[in-house]
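Single-structure report; data block below.
Missing here: one protein chain of the complex. Every other protein chain is in place.
And now, chain A:
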Amino acid sequence: MSRNRITAGPRAVICQETYLQGEISIGAGTVLHPQCRIVAEKGPIYIGKNNIIEENVTIFNKNASPLVIGDENVFEVGCYVEGAHIGNNNIVEARAKVLGTTTIGHHCIIGAACATEVNETISDMTVVYGSKSNRRQQSEVFPTQAALHARHLDYLRE
C-alpha cells in the first residue's frame, strides 16, 4: 500500500518523467531531473533543500524509518541510495551505491562506482574513492564547491 503523498517546497523543480512513489517530501529549491526514481516503499523519504538529483538516480527506502536527506547534496547520474540518514553538502558520484542503513555525515564524497557497506557510518568530510576497493581519506578545503553548486542550481532552473 503506497499512498502517494508528495509535498514539494517553493522553487523546487520536478521534471515530468520522474517516478515518485510513496510519501515523499521535497524541500525548497531542489531539482529533480527526469528519469529519476524516488521510491518510499516502506517508510517516508524527506529530501532537504537545494539538492540536485540527476538522471537515473534511485532513492529507495526499504526500512520503515524515514530516510532523511539533507541540504545541498548532489546525487549524480545512475547512483543508488538506500541509507538511513544523509547529511548536507555531500556528493554521491556517478554509479555509486549507498547501501543498507548507512549513515553519511556532512561534506562527504562517495566516488564514482564506489559502494558503501551495509550499515556503516561515514563520518564528516570523508572521501570514498578507489577503483577496486573503497579507500577513505579526509579532505579539508571546500571553498569553490559551494559556489559551484549555487551556479549549478541557477543554471538548472533557467
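One rule holds in what follows: a contact is a pair of C-beta atoms (placed from the backbone, for glycine too) under 8 Å apart; a residue touches a chain by one contact, two chains touch by 3 or more; residues count from 1.
Going forward, contacts and distances are computed from a predicted model.
Participant: Among "Dynactin subunit 4", "NADH-ubiquinone oxidoreductase chain 4", "Transmembrane emp24 domain-containing protein 7" or "Very-long-chain enoyl-CoA reductase", go ahead and choose the protein name stored in UniProt for the chain not displayed.
Facilitator: Record says "Dynactin subunit 4".
Participant: Touching the hidden chain in the complete assembly: which of A:I109, A:I122 or A:L153 does that?
Facilitator: Missing-chain contact among the listed residues: A:I109.
Participant: Identify the residue among A:I24, A:V74, A:V127 or A:L153 that touches the chain left out of the display.
Facilitator: Residue touching the absent chain, from the options given: A:V127.
Participant: By the contact definition given up top, give the residues of chain A that touch the hidden chain.
Facilitator: 109, 111, 127, 129-130, 135, 137, 139-141, 143-144, 147
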